[in-house]
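A single protein chain has been omitted; all remaining protein chains appear in their positions.
Going in written order, the chains are labelled A, B and C, and every chain counts its residues from 1.
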Amino acid sequence: MVMNHVATYRVYYEDTDAGGVMYHANYLKFCERGRTEFLHALGYTNASLREETGVIFVVRHIDAHYLRPCYLEDALTVRSAVTGLKNASFTMRQEILRQGADDPAFYQDIVLVCVDEDAKPVGMPPALRASMEPYQGKKQQ
Amino acid sequence: MVMNHVATYRVYYEDTDAGGVMYHANYLKFCERGRTEFLHALGYTNASLREETGVIFVVRHIDAHYLRPCYLEDALTVRSAVTGLKNASFTMRQEILRQGADDPAFYQDIVLVCVDEDAKPVGMPPALRASMEPYQGKKQQ
Amino acid sequence: MVMNHVATYRVYYEDTDAGGVMYHANYLKFCERGRTEFLHALGYTNASLREETGVIFVVRHIDAHYLRPCYLEDALTVRSAVTGLKNASFTMRQEILRQGADDPAFYQDIVLVCVDEDAKPVGMPPALRASMEPYQGKKQQ
Partner (left out) sequence: MVMNHVATYRVYYEDTDAGGVMYHANYLKFCERGRTEFLHALGYTNASLREETGVIFVVRHIDAHYLRPCYLEDALTVRSAVTGLKNASFTMRQEILRQGADDPAFYQDIVLVCVDEDAKPVGMPPALRASMEPYQGKKQQ
């Protein structure tokens, strides 16, 4: 079974630009919010992870597709699934959907690397890695 | 009776800075989110207000007090009350509180002016003005 | 001959996050600043382009590689080249380099589509298209 993590956010003035739509870099912010909430759903926080295991995750690669614009006051759903789990990194597919839409307005494939305090890649904490396994899905697009 | 509007938001990485705390300008963003949700609670959206009545609200003055820092992954409550209602403008006191705190980490008094499409101040739509009256409170600090 | 457009920006507190480095989504902002200055170097502004030709450019795809972190108060160079020119779209390679560095800290390949007021793809204005040709380069990485 494939589990997706879901979080919902409103588009506020701060997220839009003079083109009348959501500013393109802010889709990445909405996805990061979704990843933080995903981490919380697994029983971790960014702060606890760093304090207890000495590791943080850094972004290595983002492949982002902009399909349809989003607008002021839209309610957007961020849907996240783990699409790859390696020793020191993992990949997520994250989609952003406008309320009531079947197809995403945006999606990205993101590679995150687990690093220590010297920014060296290290193996993910085993318990965290295990907690991600139920969220592994296939790329849907 | 004084009513306050309340909205809650998480502090994400995007909101913090290299000082390890929430970046000072972002407190204003959290307050703006609270005002948009307040408008929704009154039965309006920014978009519908502009389309149906031809007016928008612009910020004229902000008096902002930073009392305590906020941190990554904090759950922050934005508490908003109307503290003054004039013909073409109104004033709000907005407070930001960390979860479980009795005292605000931040508060601001903000003056918003109702303007038409030529940016000229105009009287607020009467129905909107009436809907704000229950939220009128006294400055608590 | 291949021309690159170059613009330089400082990293301020607003650009950093609690991890002590530049926030990942803000690399896209720095690249957008570079594209706007590139447009100015060609003799256009976003505003004039819309007013005179009725078109704007929207982001369709970004493929972003994060190679090294950037820090508060870094002076960053955004180096931009046109890597593909089609009828209604073009591709840019944009690199971000820390002062004195030979290798980029970040680079992205971005596809921008020329659209009309109804968000329909349309051919690029011929004069604008011609002005981009000297900036066509090969992908360097």
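Convention: contacts are C-beta pairs under 8 Å (C-beta built on N, C-alpha and C of every residue); 3 or more make two chains touch, one makes a residue touch a chain.
Just so it is clear, the model here is predicted, and its values are computed rather than measured.
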Omitted-chain contact residue, chosen from C:Asp17, C:Glu32 or C:Glu95: C:Glu32
Full-complex contact with the absent chain, from B:Ile56, B:Ala88, B:Ala101 or B:Met132: B:Ile56
Positions on subunit B contacted by the hidden chain, ascending: 19, 24-26, 28-29, 32, 56, 58-66, 69, 119
Positions on subunit C contacted by the hidden chain, ascending: 10, 12-14, 29, 32-33, 36-37, 40, 45-47, 71-73
Contacts of subunit A with the absent chain, listed as residue ranges: 13-14, 16-21, 23, 25, 71-72
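We adopt the following convention: only the chains that are shown with their structure count from here on.
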Core chain by centroid distance, with centroids computed from Cα atoms only: A
Chain centre separation (subunit A, subunit C; CA means) in Å: 24
Distance from the mean Cα position of subunit B to that of subunit A, given in whole angstrom: 28
Multi-partner residues of subunit C (each touching 2 or more other chains): 19, 25
